[in-house]
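Report on the following structure.
Only one protein chain is missing; all other protein chains are in place.
Order of writing sets the chain letters: A, B and C. Residues in each chain are counted from 1.
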Amino acid sequence: MKYSFKNDYSEGCHCDILKALADTNYTQQDGYGDDEYSQKARELIQKEMKNEKVDIYFVSGGTQANLIVISSILKPYESVISADNGHINTHEAGSIEAVGHKINTIKSKDGKLRVSDIKQILDEHLEVPHVVKPKMVYISNSTEVGTIYKKDELEELSKFCKKQKLYLFLDGARLGSALCSSQNDVTLHNLTKLVDVFYIGGTKNGALLGEAIVINNNNLKEDFAYNLKQKGALMSKGRVLGLQFMILFQNKLFYKLATHANAMAEKITIALKKQNITFLTNSSTNQIFPILSNDAIKKLEKLYGFYVWQKIDDKNSAIRLVISWNVEESIVDEFIKVLLDLR
Amino acid sequence: MKYSFKNDYSEGCHCDILKALADTNYTQQDGYGDDEYSQKARELIQKEMKNEKVDIYFVSGGTQANLIVISSILKPYESVISADNGHINTHEAGSIEAVGHKINTIKSKDGKLRVSDIKQILDEHLEVPHVVKPKMVYISNSTEVGTIYKKDELEELSKFCKKQKLYLFLDGARLGSALCSSQNDVTLHNLTKLVDVFYIGGTKNGALLGEAIVINNNNLKEDFAYNLKQKGALMSKGRVLGLQFMILFQNKLFYKLATHANAMAEKITIALKKQNITFLTNSSTNQIFPILSNDAIKKLEKLYGFYVWQKIDDKNSAIRLVISWNVEESIVDEFIKVLLDLR
Amino acid sequence: MKYSFKNDYSEGCHCDILKALADTNYTQQDGYGDDEYSQKARELIQKEMKNEKVDIYFVSGGTQANLIVISSILKPYESVISADNGHINTHEAGSIEAVGHKINTIKSKDGKLRVSDIKQILDEHLEVPHVVKPKMVYISNSTEVGTIYKKDELEELSKFCKKQKLYLFLDGARLGSALCSSQNDVTLHNLTKLVDVFYIGGTKNGALLGEAIVINNNNLKEDFAYNLKQKGALMSKGRVLGLQFMILFQNKLFYKLATHANAMAEKITIALKKQNITFLTNSSTNQIFPILSNDAIKKLEKLYGFYVWQKIDDKNSAIRLVISWNVEESIVDEFIKVLLDLR
Partner (left out) sequence: MKYSFKNDYSEGCHCDILKALADTNYTQQDGYGDDEYSQKARELIQKEMKNEKVDIYFVSGGTQANLIVISSILKPYESVISADNGHINTHEAGSIEAVGHKINTIKSKDGKLRVSDIKQILDEHLEVPHVVKPKMVYISNSTEVGTIYKKDELEELSKFCKKQKLYLFLDGARLGSALCSSQNDVTLHNLTKLVDVFYIGGTKNGALLGEAIVINNNNLKEDFAYNLKQKGALMSKGRVLGLQFMILFQNKLFYKLATHANAMAEKITIALKKQNITFLTNSSTNQIFPILSNDAIKKLEKLYGFYVWQKIDDKNSAIRLVISWNVEESIVDEFIKVLLDLR
């Protein structure tokens, strides 16, 4: 069996989570997120955030989190601004449109949005009431191409959105990876101040499933649980989600797993760059996009699992390597060796 | 801590599932249901059904299954017929309307639908195109009040629906309990012939989460996976769902758990009936609704967890007891004794 | 050709409207409701209402008005309370569900809602977040069965809704008929205080098409035009709608037409009651529901167009007669004579 760098959800979960599931298995708990573990998880996350005023809800996946958050906030004629390669625009089978909203897209090579991008969209939507009304900005951290937002970038976006009465929503399916990047200067506490709502991804950082939606903006808090229920996201055994986040936020496991994945990605990056291999994006997280010759890619595909991401020219393509929270360093070392050899 | 009869999802999962999660934890698997365990689970269920032609998809919960199935089949102006106490009509926060469809309801004391009920709805919707077009019949087995459909009842519904070009959809959140009822004469194989689509509930029968949607009607099979993805139900670690159904359908665990829950419910029913306690419905499954004096209920509430279901008269109410796949017989014996004593 | 009492939209429009269309035909006007006639119509209606603070929008029909108003106000998980025979529940092909909202229905013989009805719905929706959240009350004046609300009834509803934070929405497709009923004590001015939003029907009271949506509640005013555009209701030649309402609200034409229709209906009612014919409802508007023998109905059907509304017993049924703003008194006199003769 080939080792797979296809994604960071190829394995089960961290062993501490399995242990906790076993330890608590026969304890009776209330359903729908009213269990003790969910409560404890919420407290731990709030403490980690140094912010007890946020509301926290657990759902099973990222597409679910995105469609619930967006549909809970926007009025029928309001739209959401996203990078064209944003997950909601490309890989969610039209989930946002299915709940009624247009996505206004902006070309973005590095997966990030800037104030100038948003301004452009606003300028194109002045013909009231013939156009949609852009009302939310959707960003991802880390982005689809492994890049991250620096604190000053988020502050600029945040300030602009507040001024323009736009909601700022951060998709954190890979937030762990962003926060543990060597380039990062953002904290969870910062996020509770800078964005209206975001979520913390568990699925891609050591949980079996689960994303924690964090609502900062008081105006968005009322009645939020209805949205979960209506979209089929209120798990009867909510304990399964709560328990996992309880474990992830005890002893900083959430950070440890992401830091390991990032470190292994960086090891590959440094080794390849030394050999003059270039990268599609300037990633400091667990997704990296080295550019290889198509010949090398063909050989590598026989030995490892990964996706070819983008054609560069007739002879070269960028591949995507996603490094798992669970990868062993020896695998990474071997991979580097193999890759450099077969070029 | 009081023992709770509030529902059959108060505990975690059967220990075989926990063991399987641990055993397979570090094996890499493809995402989105393309893992080996999901494939194996589909094969086991097909074999159990003696029908290899059905399509099977795993989702995390019942509301999700309901809204995905219904929205995948109905055109915008088509509606679904349900008992007024059907789960989609009462306890899913408007999920079916949120995907655009009206529910045509029929009063039903025992939670079941008959051909005459459906005929009445059809007769009320002749004024084309001013009314909705009823196009699907939604039934639950077991129902919200613990009753089950006999084979001849399903056959009659099935025949009528085919003739009237109505889709027949069976919500099987508690299908295990129905199939293992002492009154049951229906098999999974029968269901693959009698209804267009149904699902097999795992969450309430020993899994952490998971329902298996089974599509029998060939016309409903094409492209179905898109619906899962769009509604946020395509779990990246689909292995978690597949593995659980693999375990449930190995060694007949699915039936064993439901049979145990039913047997414990029956033990309570027989003991109470002997003492002339009456029941709201004629349940042969793991949900029972004894009628007690409000005084007795108040005393019982101090000792056990359960829901008061319905006022009968000024002095009496029906309570709902849901018996878990995991309850120990000694707890049931003790409960019977306590209940009979405090009357 | 048989004269038809099927509805009040069998003819074209009042001749003053035709004349105004001709007179203004070649004048260039801005589109989308920004024309002079729409502006003038809004001013006339505001003046008639003695309330300049309301916002007014013109749309082409009642179903459109209903779905736009309701979808503009409710959040995805919020529902609207209606009489079971309310137009949105029975004769709009699922338009409200198609924009995502459940209708909570109450049996109502006279088509009206009372505070006790609404209370009951609220009491049935306490299980947050598993149920929908009732957030709007939909009433019609006159109702589907010709009855009207008295001022004190509206005041009681209004007070209760405000207290419970429910929006009160009045469907006025036949508002003219209600306001001109001999039993009426409500004015347009009252309505601007008592309900959050309502509309004034033109189509059934002498216009070719058109309903005027009146928004009283300031919180509902912002951005409302987007909703019209998005639902396909913002007519490019908005002048056609505006001009008609301008004519209807000049010289009190709106009231004159409705008063005539009501008077003719009353003439029939009095004549039939004198001969001991009973009625299904106590209508004081232009829709009346005499109960006749099935034999008499058969004979009458050969001479006049009308709908059989409801079976009363094996030998008798109620028919519906809708009296047009345009009916000539001689036709009514002849009809009375014929009907009384053929019994």
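A few points about this structure:
Just so we're on the same page, contacts are C-beta pairs under 8 Å (C-beta built on N, C-alpha and C of every residue); 3 or more make two chains touch, one makes a residue touch a chain.
The shown structure was predicted, so the numbers you read here are calculated from the model rather than taken from an experiment.
From the options C:231, C:260 or C:320, the residue with contact to the unseen chain in the full assembly is C:231. When the omitted chain is restored, the residue from A:19, A:53, A:91 or A:221 that touches it is A:91. Across C:93, C:136 or C:200, the residue that sits in touch with the chain not pictured is C:93. Mapped onto chain B, the footprint of the missing chain covers residues 32, 71-72, 75-77, 99-100, 128-130, 132-133, 223, 225-230, 234.
For chain C, the residues touching the chain absent from view are 1, 3-4, 6-7, 9-13, 15, 18, 21-22, 24-31, 59-68, 92-95, 98, 203-204, 208-209, 226, 229-237, 239-240, 305, 326. By the touch criterion stated above, the residues of chain A touching the omitted chain are 76-77, 79, 90-94, 96-103, 127, 129-132.
Basically, only the chains that are shown with their structure count from here on.
Superposing chain A on chain B by their CA atoms means rotating through 180 degrees, a value rounded to the nearest 5.
In a homomeric contact, the two copies may use the same or different surfaces; for chain B and chain C, over half of the interface residue numbers are shared, pointing to the same surface.
The distance from the centre of chain A to the centre of chain C, each centre being the mean of the chain's C-alpha atoms, comes to 50 Å. One inter-chain figure worth recording: chain A and chain B are separated by 34 Å, centre to centre, where each centre is the mean of the chain's CA atoms. In chain A, 226, 229-230, 234 are the positions where the chain touches two or more neighbouring chains simultaneously.
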